[in-house]
Each structure stands twice: as structure tokens, then as C-alpha cells.
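Just below is one structure, and these are the notes that go with it.
All protein chains of the complex are present and in place, except for one that has been dropped.
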Amino acid sequence: MKLADTLSRLDARVISGSPEVEVRGCYISDLLSDVLAHARPGALWVTLQTHRNVVSVAAMKDVAGVLITCGRQPDPAVVAKAAEEEVVLLSTPLTTFEAAGKLWELL
Amino acid sequence: MHEELSLHILDLGMNSLAAGATSISIRVSEDRARDRFALLVRDNGRGMGRAAFVRALSGRGSTKTGRRRAVGLGLAFLRQAAEACEGRFRAASLPGHGTVVAARMRLSHVDRPPLGDLAATVRALALAAPGARLRVACRAAEETFAFDSQTDLNLPSPA
Partner (left out) sequence: MNLDELKKLKEKAQRQVALREGHKKYRVVFSMGTSGIAAGARDVMTTMLDEIDKRGLDDVEVAITGEIGLVDVEPIIRIEEAGGEQVTYAKVNAADARKIVTEHLEKGKVVEGLAVGKAKK
């Protein structure tokens, strides 16, 4: 399934990058060291963190993209970094719980 | 961010060793009266030039590494932790001289990671570089603790 196919169900919009990538699973965590240790390549990382380190860790782990929940917005410097490091960033007004529920159905 | 501040300290100490440090100095303090937690790691390694330093602070790491290596994330992680806890992060590096990293945060901040097992961190660093001099000084309430690998482990001084 492509990330693009999940956008309407997740009420998500693309902040950076192209969603035409395959999604293989999902990892939910707001603790960056945990994601570094446990997320798998190709997974969609769901978090409410918008810190620039999210982009570094996402790039390092080759995730399909990062879904930022609760309507939180990364600042322009973080978006620019995502573009530079080719990390797909998505944003949704849903809570992490709601997004997880929809993803569970989809994936 | 790491789960414990002592893991951040371990990360920084390992960076120091990778930079060829023969001397690492760690200071940790908890000050309840000022609601402040502070840590500092200083080394005499090869240091970083401006470009490398900026890359390290922004979480990019070495240009020599591939996309999937986590080298160099330690500084960016600690900076994030300090910022999340109404704290302050400072770092300076001088090629040929070394690097110093200092972070301060509000002791009672709800997002502040616990210090955790500092003894394990010191143990790991002492093992990682038996030839280096490792000094640790901690201060909490009325108590202090000091460790110096040169005197406490009967090691020969580094050249």
C-alpha cells in the first residue's frame, strides 16, 4: 500500500516530500532513542514530536514517512530539513490514538 | 533523546573517545534550591572545525558516514532534552584542543529524563578507554562524589 492511499482516511496532508512510497507497517513512539532502536525501514512513524531531530532519525531509519499528530506543526526550518534529507512529513489533526486505529484497519 | 541523562553522558563520552581524547572530565550537579540540573563533558580530543561542529549540532553527523549510521546524533539529542526542559545547551569545540558540552535543565521539569545509572556510564567509559584519564565529579544536596581513573584505578598516566 502506498502512503498516498492512506491520506484521506488519516485526514492527513503532506507537508514535505512525495507520498508515492510503499508503507510496510507502522511504528508509534515519541521517544527518539526508542525509534532509533526499534523502528523498521519502510514503516510509517507516528509521533507528536516536531523537533528537527525527528528528521535526522527518520532519515537514518529509512522510514516511509513521519505522520505528525494532534494538529501539531513543525516549524519552517524543520520542514526545510525534511526536504533536504528527503524525509516525507505528513500532518493530521487526529490524535495518535485515532490515527493508530485507522492505520490498524488499513495496514 | 535518550531515556536517561546518564545515557546522554555516555554518548558524549564515547564521542570524546572517538575523537582521540586522552582526558575526559564529567561534572554533574543537582541543585534543589535553584531547581537546576546541570551536566558538563569536556575532552582534549581532536575537536571539530566549524562545518563539522554545525553538522553535529544539527544532528547530521559525519559526512563520512552513510545515511543509516547514527554517528553524531548525541549532541543534537542532548540539545533537544535541554530545550524541552526550559534549559540551556552550550557547546564549543576547537580543532587540536578538544570539545566541551554543557547542558542545564529545570530539575523538577516533568519532561526531564531521570539521571539514571551514572555508575554504569562511568564503568563503561572506563572500559572503553583504559589509557585515557576519566574524571567524574558529582554534587547532589550535601553529598559529593569524585572519581579519577588515574588514582582510583592505579593506571599509568597517559603520555
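Lettered A and B in written order, each chain numbered from 1.
Heads up, the rule we're going with is that a contact is a pair of C-beta atoms (placed from the backbone, for glycine too) under 8 Å apart; a residue touches a chain by one contact, two chains touch by 3 or more.
Keep in mind that this is a model prediction, so the values were computed, not measured.
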| query | Just one of B:34, B:97 or B:123 touches the chain that is missing; which is it? | reply | B:123
| said: Considering the whole complex, not just the chains shown, which residues of chain A touch the missing one? | reply: 32-34, 36-38, 40-41, 60-61
| task | Name every residue on chain B in touch with the hidden partner chain. | result | 2, 7, 10-11, 14, 17-18, 28, 30, 65-66, 68-74, 77, 115, 117-124, 126-128, 130, 136, 138, 140, 143-145, 147, 149, 152-155
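What we mean here is this: only the chains that are shown with their structure count from here on.
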| field | Residues on chain B engaged by chain A in the complex (per definition of touch) | value | 1-3, 7, 58-61, 67-70, 73, 76-77, 80, 83
| query | So in the complex, which bits of chain A are touching chain B? | reply | 31-34, 36, 51-53, 55-57, 59-62, 81
